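For this depiction, one protein chain was excluded, whereas all remaining protein chains were kept in their positions.
So that you can tell them apart, the chains are marked A, B and C in the order they are listed, and the count of residues begins at 1 in each.
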Amino acid sequence: MHIKSREIIALVGESGSGKTILSRAIMNLIPKPGRLNSGAVLYHDKNLIDLSNEELTRLRGNRIATIVSNPKGELDPLETIGQQISNVIIHHLRITREEAKKKAIQLLKDVKIPDPERRFEAYPHELSGGMAQRVIIAISLACDPEIVISDDATSGLDVTVQAQVLELLKNLVLNKGSSLIFVTRDLGVAAHFADRVCVLFNGKIVEDKSTTDFFKGPKNEYAKKLLSASKFQGSKKVNSHNEFSTRTPVENKGPVKEKLLEVSNLVKHFPISGSSAVVQAVNDVSFSLSSGETLALVGESGSGKTTIGRCLLGLEQMTSGKINFMNKKLGQRQSFRDPELMGKIQLVFQEPAEALNPKMTLYDIVSEPLKNLRSNGHNLEKAVRESIDRVGISESDMNRYPNEISMGFQQRVGIARAIVSNPRLIILDEPTSALDPTARAEIMELLIQIQKDLSTSYLFISHDLSAVKHISHKVAILYLGKIIEQGDADRIFASPRHPYSLGLLSSVLLPSTSVKRPTSVSLDGEIPSPINLPSGCSLKSRCPFREELCEDIPETVHLSDDHVVHACKQCLTKTAKVDIMDYFEKFEQETNSIQ
Amino acid sequence: MKRLYLFLGKRLIFVIPQLFGITLVSFLFLQLIPGDPAVLMAGPFATPSVLENLRAELGLDKSLFEQFLIYISNVLRGDLGNSWQTTRPVAEDLLQRFPATLELIVLSLLLALAIGIPLGRAGARLKKGVTRRTADYYGLFAGALPDFWLGLVFIYIFYTVLTIVPAPLGRIDFFIIPPPSVTGSLLIDSIIDLNFAAFKNAVGHLILPVVTLGLINAGPILKMTQATMERMLDEDFSKYGALCGLPEKVIARKAFRNSLPSVITIVSVLFGFLIGGAVLVEIVFSWGGAGQYAVNGVLNADFNPVLGFVLVSAVFSLVIYLIVDLLYFYIDPRTT
Amino acid sequence: MKIDDLTRRTFLNKSIAMSSMALVPNLMSQAALAGGHAGTMVIAAPATPQSLDCEYDVSLGTFEAVAALYDGLVEFEKMPDASVPTAQREDTAYYADKVGGVNMKGKLAESWELQPDAKRIVFKLREGVMSNWGNELTAEDVKWTWDRKFGLAAIGGFYTKVSGLSRPEDVRVEGKYTISFNLDNPNPLILKIHPNLYNPIYDSTKCKEVATDDDPWAKGFIENDSAGFGPYRLESMARGQQAVFAAREDYWQGKPAIDRIIFKEVPTSASRVQLLQGGAVDIAQYLQPLEIKGLKGVPNVAVETVPASFMIWIELNAKMAPFDNVDIRRAMNYAFPMEDVMSSVYQGLASPLDGCMPNIYPGFIGGSPYSYDPAKAKELLAKAGFSDGFESTLSYNAGDPVQEPIAILYQSALREIGVNLNLEKVPAGSFYNAVSQREKAMIFYVDSPWCPDPGYSMTLYFDSESFVNYSNYVNSEVDGLLKIAAETADEGVRLDAMGKAQEIVMDEAPWTFVAYPNYTMARNSNLNGWTYYTSNNIRFQDFDKS
Partner (left out) sequence: MTGKFNLFFRVLKKRPDFMLGYIIVFLIIIIAIFAPLFAPFDPIKSDAKNYLKAPQWPYLMGTDATGMDVFSRVLYAPRVDLAIALLGTLLSAVLGVILGAIAGFYDGSGKVAGFGSAFIMRSADVVQAFPVFVFAIAVVAVLGQSIQSLVMAIAFVNAPIYLRLMRSQCLSIRRMRYVEAAYLAGTSDVKIILAHVIPNSIAPLLAQLSVNIGWAILLTSALSFIGAGVEAPTPEWGSMISMGFQNIVTGHWWPSIFPGLALAVTVLGFALVGSSIEILADPVRTRKLLLS
């Protein structure tokens, strides 16, 4: 592998493919007890492997800089960020503390941190994830390095922030004339930001092409698989799932639109101890769901989507509102001790490992929901076998423990447990976001198949818009605990009307080089704290359409039977002119043409 | 600054009910110990009427609840009652004995820190080698040794055989005039008094008990330092430091700074434990400390000293925890 | 009466002792040290006095202090000890030709007249004797002293009774310097009781000055200070640490040889040994036999051991089975490994307890019927119907270092006759309590009767009414004999009666007889003048330094 100056390459691979090790090898910093066995890392004709520790230390962070994921964990919690930036500068450039401070503030300005002088004194815990990531970028650029390695740097951020940060990074690096290596598992990042793509598989580079060539069609089998899995995420018309485009709920045997779940005026406030302020996590939210239907709750982290799910399940006590499920009231922790409700709602979680008791066998895990239903031994075993079979786990694995199987399979076990009690509703709380592209595609497919077979309803909670587009019939977009737009999924993806929805959709990085991302409607900044909600329009600080004084009060507008938006009039007129439909549509067309 | 006051205020609000609870529980608990203080006090010759008078004098004829109220109101006035064994006010006794214990504990913990921290740091930074081994095994061995026995071994070696330390009989040879008591610490008082003979003598008496407790308590400090620092070196920010090209020394310093809260915690826990737990070593060296006073009280149904001791050491522990919290507060900006 | 070393606050030996030295500043003033060791005597004692009021307090060190601060009316003449020529001791023998049969000399009393029927005694007091507060001794002081005993009725109550006084009016002021004691019945102890350290004379002028309505008998004052006519005055006292006594220039016998006494609490006996060896103290009190042995031959240290009035025994509670059976009690004595205890525990510094009163007192009849004989013990057990043995518990004082080893040896020996002995360690502080409650099956006891008189000694432990009869021993014949001894002035008759009583008691074995521990004086060899008293304590005024 090689990199020229001012070049941007993407090193793509799934977990375990060795991409991080490779990126660390470049710096000769392999985590113990690993060792570099052979080979060479040549930098300006010097083999980094042969350099002494001191020489390497001088290079690291100076000529070759790394940006890492989990930015808050990477910063020393006990030092101000200013000190941390200065330390690196002083160490490498040997300048005085005063000069370093000046330079650090300039860097903070460069990475667009507002009020850099004050932020210089801030501690990492006072920063949001996006801010911390900008600080990390500032550190990495402090010594004008020749190579910057971004190691999955944005995977922890929300899509809107991810797009902003990557954009910023790319611009800064190019301005400084450095080279940039993106280490990522997201082909979208590669498609939008890299000049060249290298695919890693089992520790080997299996494909190395210019970005445009790669997305036109990789040669290597694995690369192909990876690309198609990623595309599957972005399009619903791949493979043979075309029947879903009709958007008719499957096997809707009852009267049409039989309301299964009805949530009205749900409010959840978290009191802050020692203060009269409250966190307004969920603010007057109403929606409904029919059997066999999928509703997606979409939003950035902190938008309240997970809290809604937890209120539904009684895992959080709602502040006010009403939840009806199968004509019974929900919202109490004890609700599910009611034999009629027992097992009727199930949950699939984001972190499959945390969702499974490590001390139980797969069989025990899956059978747990049935044990309370007092099904007799034979029926129980049969039901368990059935659902295990349905999620594609072989019976011989039934006596294994969760830590003996892969993450994708763990998620399958979670799904098996969810369906074993024959639920009417499954809440899918970010079920795929922790998974690699291929596993993610498989799980999505499985979920769709299950809905088809069992006509279960899904409440799909996610910030992964491509997955949402793929699976849901209806979408509700949440911002700061409020639904700002909801309705038919296709319609919303095609012509979102709320400025926030526009910004959100435009920030999705689709894995294609041929479709252009509509950056004009990107959102600025980050989601504000839900403690002190801005008065008036909650988006006014970030709105791409905002003018000097936007004091308009948003109102609820029914655009059609199945499209409701909560926004101010002025915005609606502006957004009506924007058409981002081609972003997703073009992508689908392109994907289909490849197929 | 406001953050600090708020923080201190919050802590102090918890202190009062806690002290009350501790006093109440110890009061009731001690009542369960068999033995009638009046009988013990009056001696075997006392007639029933003498006993009755004595009981009335001590308030023993009142209900438990009334007795407790009386005790509490006395405590609030600084009166901890009398010890029937020493026939002196407990407050006065404690005022003499606590400094003895504190001097011993503080010096021991300083020694323990001086051993534990460098070894722990070295142990965490090194993966192999003699230092690492020493650090690993020191923690294990120190935790296994009974301190009272180690004290005896030291006495045998250094006093009986080598005769290079003074007899294990308290804090100072009594043909030496002790300095006037200002702080209660003989070392400090003798310096204030410029009495170097007393200082030298007190140091001689301190050496063995301090070394005994210091060596043993260095174990947990070492373990904690090593374990936390190792964890901190594994944390992302340490790895990121390496990625940024910061030298190993700087990274180790950061990791150590981040381990400080745990180290401070273990020291405070040891301190709290030693206020009563040093009693074994105090006994071995006839130290005359507070722990000895309390243990003796329990064994002889002399309750006021025990209550007084529990109360004072609870206050001490709370003060220590407060100091610890303040240290956290200064070390870690996240504390609220 | 009783009063011994081991009292409620006894040796808080090893460990759990409350030592805290030198915490209070200036207890030893600069002057004391500047004067060097010549004028100062430092005593390492197991404990400092708890209180100086002997009406209540029987703690260790109290009587060293009382003897230094106060004088009594009379005292025994002294003579050289038969075995240790360097030591003096009281002449407590019976002299048929002397007043009251005793060899006494005056102290605060210059002379005395005893009526032959032993119902009245008149003391003529010395004139011009000053107290440490500068008040002259008068008959009023003696009167007040005895009125106080009646008034407080603690230990004093025992003394009024034992000396035959029925009411305060029995003690009469006959003149400024004359006082009389008038009894309803003859009482052989009427004179003998006065050298007892429980009967010091108080300076009533001072005491009345400090008395209050709440405290008419100056308890609070006497507990912590002194108002007496003795050779020393109290300079300072820090309990648990030390008491300092200063010699009185104006003492009626002249200033004592040693100016200043520092009575230092050193709870651990091993520590006291160390201090003595190192020359830091002049006297180390109450050492263990092994330590005493180790001190022999140490330069600068002199060790003298004399037979004493101490006795140690194990109470066999006659109210509890199986010790209500006299054969069991005898068996317990036959099973006691006397020789082992003498040699290993006491290192030869004691003699077997072959009687039930001190063997140094007049009227003692020696010759115990018991010796170690397990076969005989077994036989007696079988006779009592316990051929399979039984189980019992022996309580011992955690503060007395000899009791645990004796108990262990006894336990081993008893196992051979099938008796299973459990050992119970009682904290020093509550040991007295345990003894006086009389609810333990077997418990150690150490005591010494402080009046060298057989009637006095025997009454304490074997009179069925005596409150010191901790073994619950009841024998009406013995009671009768004791009554004779208490109410007859005729010494011959008394000695006969007491001889008989001793025989009965020995035969009925209310105790397991253990030992007469010696009194040992371990001192710096430049210290002269030690005298052994039957009260088993030292009197500072006896000493001088060479």
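The rule is simple: a residue touches a chain if its C-beta (ideal position, glycine included) is under 8 Å from a C-beta of that chain, and two chains touch if they have at least 3 such contacts.
Every value quoted in this text rests on a predicted model; they were computed, and no experiment measured them.
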Contact set of the excluded chain (shown chains only): A, B, C
Per the touch definition above, residue among A:Pro116, A:Gly343, A:Pro496 or A:Pro544 touching the missing chain: A:Gly343
Residue touching the undisplayed chain, where the options are C:Glu110, C:Glu235, C:Asp340 or C:Asp373: C:Asp340
Residues of subunit C in contact with the chain not shown: 14-16, 269-271, 273-274, 288, 290-291, 294, 337, 339-341, 343-345, 398, 401, 404-405, 407-409, 411-412, 415, 422-425, 427
Absent-chain interface as seen on subunit A, which is shown: 32-33, 313-315, 333, 336-339, 341-343, 345-347, 349, 351, 354-360, 365, 368-369, 371-373, 414, 417-418, 421
Missing-partner contacts on subunit B, residue numbers: 18, 21-22, 25-26, 29-30, 32-34, 127, 137, 140-141, 143-146, 148-150, 152-153, 155-156, 159-160, 167-168, 272-273, 275-277, 279-280, 283-284, 291, 294-295, 298-299, 301, 306, 309-310, 313-314, 317
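As a convention for this text, only the chains that are shown with their structure count from here on.
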Distance from subunit B to subunit A - Cα centre to Cα centre, in angstrom: 52
In subunit B, residues with contacts to at least two other chains: none
Residue list for subunit A, restricted to those that touch at least two other chains: none
Contacting residues of subunit B [partner subunit C, same complex]: 35-36, 39-40, 42-47, 50, 85-88, 93, 96-97, 99-100, 167-181, 184, 283, 286-289, 292-293, 295-296, 299-302
Subunit A partner contacts - residues on subunit B that touch it in the complex: 10, 127, 235-237, 239-247, 250, 254, 257-258, 331-334
Residue ranges of subunit A touching subunit B (in the complex, touch as defined): 27, 29, 31-32, 56-62, 65-66, 68, 70, 73-79, 87-88, 91-92, 123, 125, 136, 139-140, 274
